[in-house]
Every structure is written in C-alpha cells, then in structure tokens.
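Just one protein chain is left out here, and the rest sit where they should.
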Amino acid sequence: MLIYIIKRLNVLVITLFLLSVVAFLLQRQVITDFVNTDNMLGDYQRYLMAMLSGDFGISQASGNPVLQDILTIFPATLELCLMAFIVSLILGVPFGILAGLSRGGSADYGIMTVTLVGVSIPTFWFAMLLMMFFSLHLGWLPVSGRMGLLYEIPVVTGFNLLDTLLSNQPYKYEAFFDSLQHLALPTIVLAALPTTEVIRQVRASIGEEMDKNYIKAAQAKGLNTFQIIKRHGLRNALPAVIPSLGLQFGRVLTTAMITETVFSWPGIGPWMVNNIYLEDHSAIQGGMLFIAAFVLLANMATDMLHLLINPLKRDELYGKS
Amino acid sequence: MIRLFALLFSLPMLASCMQESQVLNKGLVYCSSGNPTNFNPQLSQTGDSLDISSQLYNTLVRLDPNTQGITSGLARKWHVSRDGLRYQFELRRGVAFHSTAYFTPKRTLNADDVVFSFRRIIHPTHPFHSASGGSYPFFNNTQFSQLIKNVKKLGPYKVEFELHRPDTSLLANLATEFAVILSAEYGHHLQKHGKNNQLDQLPIGTGPYQFKQFIPDNLIRFERHWGYWEGGAPMPQLVFDITTSPTLRLAKLITGECDAMAYPAASQANVISDHPDLLMNVETGYKVSYWAFNHDKPPFNNAQVRKALATAIDRKTILKAVYFNTGVVSHGLLPPTSWAYNPYLDDYAYSPKLARKLLQESGIKLPLSLTIYTSSSPEPFNPNSFKTAEFIQRDLQKIGVNAKIVVLEPHHLHSSIVNGEYDTLVSGWSAVTSDPDNFFRPQYSCNAIANHTNTSRWCSAKLDGLIDQAVKQNRMVPRIRIYREIQEKLRNHLPLLPLAHSLQLQAYRRDVHGLKSSPFGGVNFSEAYRD
Partner (left out) sequence: MANHDVFREETIRSPLAHSWYIYQQNTIGMIALWALIFIGVLALIGPWIAPYPLDHQDVGALLNPPSWFEQGEVHFFFGTDDLGRDLLSQLIYGAQLTFGGAFITVILAMLIGSAIGIIGGMSRGMQASILHHFLDTLLSIPSLLLAIIIISVLGPGYFNTLLAVFLALLPLFTRAVYRAVHDELNKEYIIALRLDGATPLRILRYGILPNIVETFVSQTTRAMTSAILDITALGFLGLGAQRPLPEWGTMLSDTMELVFLAPWTVTLPGLTILATILIINIVGEGLRQAIIKGMD
C-alpha cells in the first residue's frame, strides 16, 4: 500500500513538474521573448520556489494575489460539482436498478436511450435549452448567479448553502431556498454526465448480481425484489459506483466550467475564460496549475478510498489476482 | 421509495412558490453592464461609471430633464460676470455626506469641498491629482484645465470659478455626471493615513445611496443615505448586478431577477415592448456612430476618395440591420434634436454607380484596398461595430474596393488609435452634454488628435477658429449661425462619414416607478421604488 502511494505521488509530482515547466515557459516567452537563455535555470528555480510556497503572482486584472482569487471563487465551483454528484446518485441509482432488473425490456431500452442522449448533448446547448424553457418560458427558476442579490450573507465556508444556514439573518431559510433554486438548473446540466455513469454502473452490477445463485436462494427464501435489491444488490453495486464517480471528477469540473459560463455562476470557469481573453498570464498559469493539481489529487484520493474499502483491488496491486 | 421520489421532485416546486418575500421588497436590483474601473466618475468616461454617479454623488448644477436647461443642484444659485470670465456659486446649507463603515463625516458640505473636487483635476501639484492614475478623460476632452484659471473659496458657502476666456459651455459641463463634488474632509483624512487611492475606491459623496460592497464581476451593493438633502430614497437597498451579456441582462429582467437593465441591445427593443411585464423608455440620445478616414494615410487625405467611399455606403441598411431601426440615419454629426442641427445639409446619398465614377475620377491607383478597424464590443453609440464594418466591407466590394476588417478588444483598439495604425475606423461618440461644442471639439479640433478622440486626425486652423468662436458667443442666433457654417464645412471636407444616431433605451419592469434616466446615459434611482 505504502509503495503504491509513493508511486502515485511520484507520478503526480512529475506531471505537476512538467505543467509548471510549460507554465514557466509561457510566462517567460511573454516577458523576455527568450532573449537571454543563460540564466533560464536560475529563473526557473526561483519561479518553482515561489510556486511551491503558494505564490502564483499577482493577477493583472484584479490586482490581488492569484491564489487568493482562486480560493475565493473555487468553493462556488466545488459546491456545484458536489450537488451534481449528489443528484446523480439520487437519480442514477433507482434508474440504474430499474434498467438492470428489466435488462432487454422496454424500461431498460428507454432508460438507455435517454442515457445515450445524455452523453451526446453538448453541455452549453443543454444549459441554454433549460434556461430558455424553465426560466424564460415558464418563469419558474432564475437564470443566473448563486443567490438573489438582495440577500446579504457573510461568506464563511464559501459554500452558499452552508453559509446561509450559518448566518444569523432573519431571512436565512428564505435565502437557503433561494440558493437551492439558483442551483437547480446548473446542477441538472452538470449532473447529466455523472448520472449516465451511475446508471451504467448500477445497471451492469445489478444485472450481474441478479443472475447469481445466492440471489436465487434469497428469492427461494421468499424475499421480494425490493428486499433483495436492498440487502444484496446495492451492497455489491455501490462500492463500485462511488470510486467511478470520483474518477469522473475531472470531467465534471470541466463541464462545470462551461455550465458556469452559461449561467454566470461566479466560479472558476468564467474566471479562467475571462483571463484567457485578457491575456492575464499569471492568472492563467495559477488557474491551470491549481485545477490540474486538484483533479490529480482528487483522482488519487479516490483510488486510495477504493483501495481501503475494496480488499480485492488491493490484491490486484500486488499481482495476486 | 415512490413517496421519497415525490418528495424530491416537489422540493424545487415548493421553493419556487416562496418567491413572495419581505426582503425582496426592500430593495431594487439593476443589471449593470460591467465593472466600474473606480467609484469616481471624474476619472472615467465609461457607461458603467455613469450609472454609479447619480447614486453616489451630486453636481453643482443639473440639467432639467424636460427643457435641457440648467437648474440648481448643490449650488442654490449662481451668477455669471458680465465679461463671462467669473462664475460664482452659492451652495446649499446642511447637505450631509455619507456616513459609512470606513468614514464618518464631522461636517456638512461647504465651499472647501467644491474647491477640493475641482482643484484636484486642474492642479497637477494637488496631492490627489495623480491618485488613481491621474487621468480625467471628460475634463481632458473638454479642455477644462486650459479653461479654468482658478477655483477659489469666497466664503463658507460661496465659490468662484475664474476662466481664461469666456466659454458658454461651462455650466453644461458642470451639470454632467462627471463634475461631482467629493468630500474634502474625507480627502484630508485619507491623506493623513497615506491612503490617497482609497478616495476613488471607497467613495464618500452626497448622493441618495451610499457605497456598501463591491465584488468584481458580481455585484455592487448600495444602502440608503438617510441624510440625503432631497429626502431619503424610498428603497433601503440598491444592488447592481454586474452582467456583461445583454442577452443575460434581458433574461434576468424577464425572470424578475433584475428590476431594470442597462443598455438593452437594439435587437431587443421589440421583445421588450411586446412583453407584458416590461416597459421601455426611448429617447434620442446624443450619440453618433461614424466611419472615420485617417488623414495621415494617403489616399484618405484626398477628399475625392473620401466622397467616393461615402457615396458607396448604404446607411439605411446599416440602420435596419445593426440598429434594428432603433435610431436615425445621421446627416452631419449632430442629432436632429440638437438646437444647432442644420436641416439644410444635403447628404451623401447611397449610389454605387456614382461612387465608382468618383473613385475613377480621383486619379488614385486602383484597385484600392483598405483596413477597417473596429471594436469587438458593443458601444453606446453602436450596438455592433463589427457588424457595421461587415456591411461597409460588403458595400465597398460593390465598387471594387477591397476592405480588410481588423476587430480588436477595446483596450487593443485604443492603442491602435493612439498609434494611428488604421486606414479607416468604425467608431463613434457619446456626448455628455447637449452643447454642440461637445460634438465638434472632441471630434474635429487639432488638440483632440493628442487626446485620441479626433480619429480622422485632420487638423484645420480655420475650423478650430470657428469652434472657439462659437463658445465665446453668448447670444443664441449668432452661435447657431457659426455652428451651421461648421457643419457645411464638414460636409464638404468629410473627414468622417456619420452613420447613425442611436436611441437611448431604458428597460425596466412594470412594477418599478420613479426611475430617471438621462439622454446622455446613466440612470438615477433616487426616487425609484417598487409596488
């Protein structure tokens, strides 16, 4: 286990190192146009030390340290991603079970067709469609932002839902529901991708488990389908689902960047795109290293978690499988 | 299980039923178009700063919205000396400044504040002159510093402006949203703590709302200034929701997330007027879009070539396609609502045939190729400069002129204008006073080349003489005569081709009342409320 962790960390460090070289060259090309190549190594060393101490430089656009900017906006993105994962589990598990139970049947066919559309639909267009229908046509949901701006909620955690509840404003529950409403459309858009993943996983493992003998034994004992799924099916399906969701984190984060742009969600997506427009190089570098490091760490953490809860996989590592 | 599902799906519905609430009725939300660079309109000339100005500040005199005449503001009355060189203002008493978390004023407005506010602009040695960049675009464009000899205090509530030469446009300039009065006490307080730049970032003014919070790209929060000298505003809170995309601004207006929106796009005018919940104010703005010819780049210094190109342009189509008919074709630079407008100018009517003939007669080497520089963002005077350039390109193609469009971000475009890189330029001008001088001086005077507002880079001593002569004249009839002469000269020389005057649109929800807007852009919430 320890060796495995060290191995993974090694690769992580190498990848981040390569990314930092790219980022460094980007900055250098802009500032000095490669005029003096002699003290490049020295420059890079200084640059790396600054990066390691969390100093990504000052954003030309906002005038604040880049890391500070990132840390203020990133919770918004994270909140959206987490909500999307929760929704994907809430929707994905029951539909996955339904599809798994009726493999080849019409329910399965219907669910899988919707799933196929779900992976094929361009995120930004889906977002625009939802916005056109639910906000502009029906007027049910707001089109943008995290919360009605007349609510004044002090920032504590950066997660709006928590912050509203933590605040002591008289309207905190109202504000909480208001942020839920603002979350609704972006969350649906963002949940499309992980939901399809959950449905596929659950469907596959339920389908597999249901053919096994112990299930037949359980049926013989007189348990109904609901009980069987609760006791046996899910217990075997869920441990596989959660890590696979973790591995989706990178894709969800990227999708979130697009979703945020459509719904003007004040997260890392619009921030990054805006900085690319403005050619704010320290912000671009900082953002890129931060996102990459975050995704890589999230994946690693998922793998570790998977190892901890799934002893079978641990054996695989040592080639015992 | 099914019950759980039903509950989950009904949650958002429940939430949407709770929209009627007390908090929402205690404030207004305005969808503004961008981040202000600072909170002092003296330093800026963008629409976003204009929108902030009337909430935070007041000016000495104001424009009457109906007659466009000058009325009293912070100055109760004023007096102009016979020779037109001295303007004395008597200030209102008991005008309170904002009291905020970062500054508590100890006194009300007096002459020191007025002297402080204007000396800061005109005296290069003033401690605040170079704070926040030290550039005062509006005052540069109107050559304010060259005009004002001194601003001095005559008594606790009496101020005098001394001029180098008579200028009848001074009062109109002082009535703009840029000539705001700051607090001298706050200035001294900041100076003592060595935080001069804060003057323009954390504002203290006398306006109906005071500053509370600013989150870039997100919001500006104001709260009611109880001590406002005209009586506290009806709403305790005012929030600017910073939304750069016009589509999103309209979307928010439709869903009710905003109560009013800044700069509706021309294409949205029909949608707004057809929508049952929305209302729209329409005014002819003091704005013009034009196509300028760079006189430093031959053959565009050749009047015959310019006339040929001008005749080739179908401005009616541009008006229809770009402005969605929310504007009028421009004949001369002045809008038809201006008192100096010359209705007898005959214009360069669209005729590709004539254009081709003129071009051939001009004796330049054909085929002609040129560049059209333009901005990638919508401007107050042109909803879509790039699209305008595309139409010009298409029209030029018909007479065998090959045009290349260079579309740049506003700040890149500005540096191209500074360097004079373009052959031609699609741009425009938003006047901030109704005085015709505010059109002619920035666009055509020689000094304005250095200010980068004279984009044709044409300098004529004779025209400069006429422009100066017009502002010295304080009788209307001769003044109008001079402006008509100027317009005829411009028509014949044609340094730039005026394209269209846009309408000033203001959209808001039906339940909002008391919203005031000016024909020069900018919005005023001092009396706005919602039922």
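Lettered A and B in written order, each chain numbered from 1.
The definition used in the following text is that a contact is a pair of C-beta atoms (placed from the backbone, for glycine too) under 8 Å apart; a residue touches a chain by one contact, two chains touch by 3 or more.
Since the structure is predicted, the reported quantities are computational estimates derived from the model, not experimental observations.
Touching the missing chain, out of B:104, B:213 or B:270, is residue B:270. Residue in contact with the omitted chain (choice from A:107, A:276 or A:305): A:276. Of A:101, A:121 or A:162, it is A:121 that touches the chain left out of the display.
When the missing chain is restored to the complex, the residue among A:72, A:227 or A:254 that touches it is A:254.
Looking at subunit A, the residues touching the absent chain are 7, 10-12, 14-15, 19, 22, 26, 116-117, 119-125, 128-129, 132, 136, 247, 250-251, 253-255, 257-258, 261, 272-273, 276-277, 279, 284, 288, 291-292, 295-296, 299.
Contact between subunit B and the unshown chain involves residues 245-247, 250-251, 265, 267-268, 270-271, 317, 320-321, 386-387, 390-391, 394.
Following the convention adopted for this analysis, only the chains that are shown with their structure count from here on.
Centroids of subunit A and subunit B (each the mean of its C-alpha atoms) stand 43 Å apart. Subunit A contributes residues 62, 90, 94, 131, 135-136, 139-145, 148-152, 171, 174-175, 177-178, 180-181, 184, 226, 264, 266, 270-271, 274, 277 to its touches with subunit B in the complex. Those residues of subunit B lying in contact with subunit A across their complex are 1, 5, 8, 11-12, 14-16, 18, 21-24, 26-27, 29, 215-219, 221, 237, 239, 241, 243, 245, 248, 251-252, 254-257, 409.
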